[in-house]
Structure formats: C-alpha cells, structure tokens
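Worksheet: one structure, shown below.
A single protein chain has been removed from this complex, and every other one stays in its place.
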Amino acid sequence: MSETGKPISRIDGRMKVSGKATYAAEFNQPNMAYAFPVRASIAKGKIASINDDIIRKEAGVIAVISYKNAYKLKPLDMQAQMKAGAGFLGENLPPLQDNTVHYPGQFVAVIVAETYEQARAAAYKLQVKYIADKAAVDLKTELPKSTKPKMFMGEEAQVNEGKAAGPLAASAKKVDHTYSTPVEHHHPMEPHATVAVWEGTDKLTLYDATQGVGLTSAIAAYFFGLKQENVRVMAPFVGGGFGSKGLWLHTLLVAMAAKAANRPVKLALTRQMMQTNVGHRAATIQRVGVGTDAGGQLNVLRHHTNTYNNLTQFFEPSGKQTLVLYKARLREVTYNVAHLDRSTPTFMRAPGETPGTFALECAMDEMAYQLKMDPVEFRIKNHTTKDPVKGHDFSSEFLVDCYRTGAKRFGWASRSIEPRQKRQGKYLVGYGMATATYPGGRSAASVKVLMNNKGDVTVMTASIDIGTGTYTVLAQTAADALGIPVEKIDVKIGDSSLPPAPLAGGSQTTASIHPAALDACVLLRKELISMAIADPGSKLNGSKPDDIDFANGKLFVKGNKDKSDTYLDILNRAKRNEIEACATTLPVSGAGLTVPSALCTPSQTPAEQNSDIKQYAFHSFGAQFAEVWVDEDLGTIRVKRVTSVQDVGRIMNEKTARSQIIGGVIFGIGAALMEATEYDKRWGNPVTRTLADYHVPVHLDVPPIDVHFIGKPDPHISPIGARGIGEIGITGVSAAIANAVFNATGKRLRDLPLTPEKFFES
Amino acid sequence: MRPFKYSNASETAAAINAVVVNPTARFLGGGTNLVDLMKEDVMRPSELVNVTRLKFSAVEKKENGLSIGGTATNAVTANHELVRENYPLLSMAILAGASAQIRNMATNAGNLNQRTRCTYFYDVNMPCNKREPGSGCGALHGVNKNHAILGWSEKCVATYPSDMAVALAALNAVVHVEGSDSTKRSIPFSDFHRLPGDHPEIDNTLKHGEFITSIDLPANRLAEKSYYLKIRERSSYAFALVSVAAALETSGNRIKDVRIALGGVAHKPWRARIAEQWLTGKEATEANFKAAALAELKNAKPLEQNKYKVGMAAKAIVRALEGAMQGGNYGAMEADLTTTN
C-alpha cells in the first residue's frame, strides 16, 4: 500500500480553511511597534535633505530612520557572503547605508510608530528632497550601451556567438522575428512581511514571509555580524512566492528598526511596494531565427535576448530552453544586457523559460506554418533525445509521449493548419500548442525523523511550503518509508533551526528533500532493526538485518509475518521515549542552493541515482495545448480550455501536483493575455502601481484545465525519482495561446500581453 | 491616511451642515473609493460624516418612473425587481462593475462621486492637475493608453471610471441633491459630470456639502432593447477600456428612440448624441449602426497610446446596439460562450 503518489488532501488543509494557518505578519509580539518604509520618488540621484526631526514629533512616532542614523550593516562582500551562504540578496544594496538613489521606489527611510496608522501617516508626511541625476529608464534607449555578459549562474552566457548568421541565411526555409515580453510582477497574495524580535544584541528572531528560512537566516546573520544559529527565521506558512520571496531589503530594514526602537517591530509591505521592492521579471526583446531544410529538418536555431539589470548580475535568461529543445546542427544563444535605473529584476516562476518559450515556440509555430506542417509533427520530427549542447543523455525523457498524449486528449486532429477555419457564433476559434520545459534541479538537504513511544513520527527540515504541498508529500514519503499511516506523521518545516534544506525555488524542493527524508527513515528503521535483533525479548532476536521487512508499524521476518515486532514494543522494551535519525543527501552535482550540515549522516546513494550532471542532463518536459475564442471586432480573447501533459518524473501526490500545474498554466494565461508593468519614460516610475492596474487572471479568465502526467520516475535524479513541478506548468503557455490566436485569426501577435488594443494596432 | 474626525450621521440636516461648515470634510458612503484614496494619501479629508445610516436607501416607484436612493447599495439597486424589469440597462451596467463585495458596499451616491482611476492621479509623486491644480498632467505625454479620446483638455486626459453612470446617462436620469439649509435641487444627468477644461480638479457640479439623496429614472420604452457592453483587459473585475450603454425603441425595424452612452472615453459618461441623432428615424441595420458610430467618433482625438480606442469604441457601439436589438440580454449575445463548459 503506497501512499506516495496518492491524491490525498493536504494535511495542512484544515488549518488553511479555518483561518488558523499563521503567516509572517500574524506573529504579533508583546510591545510590538509598526514600521512603514518611505520610498524614493526619483530614479537616480542623491538625497539632499530629510525633515526627520519634525516627523519625530508626530503622534506615536518612535523612530525615523534614514541613512543619517541607520545602523551600519556589514558592507557588501560577495565572496564572504557566498562563503556564509548569504549570497542571494535580492538586490545588492543594504538599506539606508548612504544617500544614493538607484531606482524609483528604493527605500530611503523607515518610520517606526506605536500603530500602523501612525507609522503610515508619518511616512506620508516625511519630506525627502533629492538632487536628481539623469536616469536610464527605457530599455530600447539604453540597448546601444548594453554589454554581453560572459556568464550566467556559472554557465556560459554567449553560446556560438555570431555563428548562426551564415547557416540561417543558407537555410531553405527560415523565420527570423522579434518577440517582446513586458515586465511582470510575482504578486503572491501574501505581501512580504517580517516581524523582528531581538533578544539582547546578539539574538534575532524573524517571522518572515520567505521562500528560504536558511537563506534569510544566513543573510541576516551576515549583515548584522551575528552567528547564524543566533538568527532564527520562522515561516510555517507562506502565502505564495513565485521567486519574489528571497531576501529583500525590508527584512534587514525591520531588524534595523527593531534595534533602533528596542522593541519588536512588524513591517508588512504594501501592494504598491511589491511593484518596486521585491523584484520583477525583466522585459525582454528577443530575436529568434529558425532555419530548416526543405523538408522541415532543423538546421539552425538562433536566439538573441535583449534585457537589462540593476544592482545584481541576474538577468532574464530567456535563451535557456533553446539550449535544450530540438535537434539542430547549430544553435546560437546570446544576450545583451543593458543597465536601467529600475528596481532589480529577479527570478520569477520559470525565469528564462517563461518569456523564452514564448519566443522560441511561436517561432517554431511560424516555421511549421510556413512548411504547412502540423506543429506537433514538426516538433516530433526535430525531437532530440540528448542534451543538444552538452551531448549527455537526458536522465529520463518522454516528450514525444507528451505531444502524442496531449494531442489525443485535446482533440488536436480536428485542427486545420490554415487559420480562420473555425467559428462559433461571432467568435473565431483557434487551437495552438507549444513545448514546455524546465531543468530538473536538486540540491543538498538534511532531514531529521523522530519516532516517539506512542508511534507518532515527526519529519523535520528547514524547508518551506509556499503552497506547493511540501507538508503533505513529506508525510507521504515518510509513511511509505516507515510503513505507518500518513495520519501518524507530523511535519515540521519553515524554521531555520531545523536541519538545512534548499529554499523553495528552482522547482527542486521535492527532488532535494525527499531523498534525505527517505534516507533518514531508512536509518531510523535500521536502528529499530538492530534494537530488535539485539533484544532477547523480541521475536526477531538473532535474525539477520537483511531478512527483516516492515509494514503497518511492524518489523517482520520476510516470508514469515508471524515473526514480527511492533515499533512501539521495540521502543518500550528498550525504555526509549523516542528515537531519531538524521540524513544528509549530497547530490553528485553538488550542494546547489543549500549549505549542507555535517551533523547528519551522509547518504550513500550510488552516483547513478544521485544527480550526476556530468553523466546526464536533467530536464522536465511537457506539451501545452490551448483553445482560444477570439472576438475579433472587440479584440478580446477567451481561453476556453487547456490540456497540459507533463513529464516530470514520479508524481508524489497527484492532487497537489495537478494543482501546481494548473497554477502554472494560469500564470501563463496571465502572461499571455494581461500581465504587464509599464513605466513612465520620463521619470522611470511604474505607472501600474496596484492590482487594479497590474491585472492578474480572475476566476472568469480561467477555463477547465486538463492535466495529465506521464508519471515515469526519473531513475537518475534520486532514488525517489521525482523532478520538480512548480515552474514547468507556466512554460509554453503564452506561446500555445498566441499560436492559437494565429490559428483562429491569421494574426501573428509577437508582443505580449495580447490585450485587446493589440488587435487594433495590427 | 491622515488623522480625521469621524461621526455617524443620524439626521440629514446635521450631516449636511457638518460638511458645509468644514471645507475639508467629506461624506462617507461605502468608502470603496474614498478610503482607497485616503490610504494612498491622495485625499486628505479632516472629517468624515458617515451617511449610510440616513434614510435614503429606498428604491421605489414614482409617478413617472423610478427613484433609487442615494445610499442604496449598488447591489441592492442592480437586483431590485423594478430595476431589473424596467431598467435592465442599469442592472447590467452595475453588475459589470467592480466585484460582488464592492457592489455590496458601494452606494449609488458614492458611485457618482467616484474619482478617476488615472494612475498619475493616484501617485502622489506624479504631476496631476486634478489632484494638485497647476502641477501639470502626467498622462498627457505619459502612459495614456487607458485615457480619454473625447472631450479632454491639455490640463487633464483622465476618464471617468463608473459603469453605472454610463447607463444613467443613457437613461436620462435626474440627480436630486440636498444642500445647506435644506435647499434641494435637481440636476439632469448630462449636467452632473463635467469635462475637465481648465479645472480638472472639479469632477462634477455638486457644491461642497451637497448630498445626493436620490436618482430618478424617467419611464421609458427601452427595457426590451437595451444592452451594456464592457471591454476590459481581463474578463471581470477591471475598469473598462471602452464600455457602451445602448438602448432602443423601435417600431417595426424603424428606430423611434435610441440612447447611446460611452464609458472609458472621456472625463464624463459620454452621451453619443451625434450617433443618436443620426439613427433616429432610420432602420435598425448594421450598416446604419456603423455609420452612426463613425459619425460620433469623427470628433475623437486620441492620445499617443490610445488610438486603438477610436476603432474599439466604433465597433463597441455597433455591437452594443446589436445586443440591444437581440433582446438586450447577455444570454442572447453570449450564448455560445456560456453554454460550453
């Protein structure tokens, strides 16, 4: 009886539907004060003056903190930060350390007051005067000054630069177009918030809306010069992240405020601040060239991305999927990165692949149309079973199955290659598809498992459940590994004092922590076995460990269920209240996003099953199919249904897995149809400031979504066989929709989002 | 939000007087826009007088039409049997706006007093003549794709955001207000909101301290053929790019009476009188609808980023008139869309 894979309901569901799941801003403390930040109103320059003395006299105000009086944090030092596991600061700009302004909305001061209302009112009254410099605020204007970065996250950024022009020109058939994607914002429903509590000067507790308690703890410890074990970060529930809840400056700011006020302080960002202070997906202008022979065999792929950054080295890596998909003789993937005085771009759900698959998969559709080939068949014809750049085999790859299964489930066969063939009343109906892909990452992780003499088991790791289902699937894994029901298992995560786990990002939580959970359970079982074997009071006394099996809370001799002993009896006879085991798994590919702990037993997983990236390429794949109805007169598009078939390795819980794919697809619908942050070209400020201006999908935008999993475990990523699932669902969706719009209308729209106005421009 | 005095009004004259004597006092209805703007620091009243407990929430028959109360909520109004039956255009328009929660809170009077959703108005760091006269119009040469194409001035290119008001304009509603010393007056709806001209800081013709007690809807023969069409960037819970309230009375296929009002295109609900005039007495055909729409929009002056609105508004007028002719209900217009899944 396997629990893993079963669509069981979330074990934290009851708390969430009762309003009892507690998020960062809800950890009110005795004697707590409220902080409200003040943001810069210019894009670039220096602060000339602040009327802080006047504001200190406002009702309820406890402190007004600016560069003039802020606590001096340890300065930036990337090498030291990396060594301390504190390398991923959202923006390299420790707050309030000097008077320079690097983008509109940058925090320039923070007010601490008795109540939220008082802090906010005082923040509004604070007058900050600036000396403004000329700012770089528009991507197109700044592109001529852009640079070509050599590396991106340890990988070569410019691949085969300049080599594709000749082969592309020489190809019998070619498309070569420019696609653009706008700035997008994550907007998890829970605004970023932190409650900071100091005990003396060397111990800090942060209740933080974060995707990584370990990361937050490491960064806070670094900048305040504390021991990491003295910075405890708690995040039992996090209201979504999508890449935006790494460590941003408000977390340091509130700890500084709490220090200054000498009492606990809460800071919750406003939705408006989430447009400027917690990252975004940068806009891209991508040019994609596809060249084939006369029969549609790919000859060359060229993908060039223009984008920007500020205050970090991160830029939107939208060429990523072009290094992984399709067989071609040559592929060129390059970047130009400009500098803008705009808030810092960061990771957002499938960074790279989201805008990148829009460009590549639309170009592939354009090519298929030119060839008069079915887009599914065109992709299958050019399918690759190896990583086309590195030459490694994929660890596990069923992309063709995704195409075929998806086409069948969707009813793709009824699509006509020519556009404008299908109508429903006043609507033009179109079908489109695209490939989905995302890397299958894995990091080091440690998990502790504790069993008490009542038979309850607690699984502990410093991981996070941002809505992904981590609580639930960890309980399922432990249930199977120990042969006890899910109901007997408790999961503790979201606390930096627990054994280290990677941050909940990069679609790797499941792939990383489950092997460690499995190992810890195996260690626990081994201990029970040795206790039983050595115990004259046990029926298993004297048996060989290899002959012992387990099920239903018992150990027994294989083939002889009568020779058994329950976990409880083993513990009770030994007079042990509890036993525990802790395991660390360190993939061959390295520690990744985790600083592994030496306190737990290292795993002995064979390299073949342990994410050896020198031997295999780890990627998930999928196929997205969409039906759209276009009201051409009014320019409105309704997505009527989506089929998403995913090859993501083993499915740990079909219910939560399906939800994640649905969620990804809906994020993709948002990107396709409505999401865009726009900036004023004179002052650089975002004019889409709130959820009234930045539109994300609502209920009525979302059709039925059919999700199907290939479900084949990946034999090489880990003994568990699961790759991540959080991001792939969004990839390819905007391309599938744009391709469907072409199929419906014959209009090729290459500039996202496909808002109604686009139909009146083209 | 700046500190303010607060009171619950229980008596009309006292409530009005409290506002009249304090130039920075405001009436508080559902608060869906005022509280929002106060949190943004855009509006800074020193005093709020909650009028939702005053007895102006009735929806009732009048001699020649219907009266809807100033403090009746949008939800109650839209779902009132008499409104649904006799003024379905108003029900549809209200239901096209905001969300169920907001419609449960928002009052009719407050709906008419909504401020623009122009982002430059909302961002206190930006210039805006409506918020701060003399500071300039940020949108005129900025991001203005959601802005006006008709009736704007160099001082302000903002649009008026209400859906309800677009229907009220088409229905020739009359706004009843009460001011200091119990002075009462009636304002024809077309005179209620104003174009920005040199004073965009003034949204409408209400005087400070005047309180909207009710809105009259004159009787008409338009109920069977009326339709409210709203085009937006997502399918619900968004302000209009363009919206059209259309209503017709025909004799055979000949148009006896026609009302067309546009939302999302001007500083006030835009009554399309040119199109109406063009159509009156003519056959209700698609060609005539098109010609009328084009005649109306000949005067449109789009900004740099909202040229699309001219074409969109023209198509939307035609579509809304067709919707009205098809029985004026969403079901008839969107049968295909709603019957599947």
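A and B label the chains in the order they appear, each numbered from 1.
Following the convention adopted for this analysis, a contact is a pair of C-beta atoms (placed from the backbone, for glycine too) under 8 Å apart; a residue touches a chain by one contact, two chains touch by 3 or more.
Keep in mind that, in the parts below, contacts and distances are computed from a predicted model.
Undergrad: Assuming one chain is omitted from the figure, identify its UniProt name from "2Fe-2S iron-sulfur cluster binding domain-containing protein", "Ketosynthase chain-length factor", "Spermidine/putrescine transport system permease protein" or "ABC transmembrane type-1 domain-containing protein".
TA: "2Fe-2S iron-sulfur cluster binding domain-containing protein"
Undergrad: For the unseen chain, which displayed partners does it touch in the full complex?
TA: If we consider the entire complex, the absent chain touches A, B.
Undergrad: Using the document's definition of touch, tell me which of A:Y308, A:F358, A:F621 or A:F667 contacts the absent chain.
TA: Checking each option in A:Y308, A:F358, A:F621 or A:F667, the one touching the absent chain turns out to be A:F667.
Undergrad: Who touches the missing chain here, A:T194, A:T251 or A:T270?
TA: If we include the chain that is not displayed, A:T270 is the one touching it.
Undergrad: If I consider the whole complex, including the chain that's not displayed, which of A:I11, A:L204, A:M364 or A:L428 touches that chain?
TA: A:I11
Undergrad: Return the single residue from A:E377, A:D401 or A:D490 that touches the missing chain.
TA: Looking across A:E377, A:D401 or A:D490, the contact with the absent chain belongs to A:D490.
Undergrad: I need the residue numbers on subunit B that touch the omitted chain, in ascending order.
TA: 1, 3-6, 8, 28, 30-32, 35-36, 38-40, 48, 50, 52, 75, 78-79, 81, 84-85, 88, 91-92, 95-96, 98-102, 104-105, 223, 230, 235-237, 327-332, 334, 337-338, 341
Undergrad: Spell out, residue by residue, where the missing chain touches subunit A.
TA: Residues of subunit A in touch with the missing chain: 5-7, 9-23, 25-30, 59-60, 114-118, 121, 186-191, 207, 234, 236-240, 242, 268, 270-271, 456, 466-469, 471, 487-492, 494-495, 651, 654-656, 658-660, 662-667, 690-692, 696-700, 702, 704-705, 708-709, 711.
Everything that follows uses one rule, which is that only the chains that are shown with their structure count from here on.
Undergrad: Starting from the mean Cα coordinates of subunit A and subunit B, work out the distance between those two points in Å.
TA: Centre separation, subunit A to subunit B: 42 Å.
Undergrad: Given the complex with subunit A, which residues does subunit B contribute to the contact?
TA: Subunit B reaches subunit A through residues 1-3, 39, 41, 117, 119-120, 122-126, 138, 141-143, 145, 231, 233-239, 241, 306-309, 311-312, 315-316, 318-319, 335-337, 340-341.
Undergrad: Under the stated contact criterion, what part of subunit A meets subunit B in this complex?
TA: 41, 59, 117, 120-121, 124, 424-427, 629, 633-636, 638, 640-641, 673-674, 678-683, 685, 687-690, 692-693, 695, 697-701, 703-704, 755-757, 759-761
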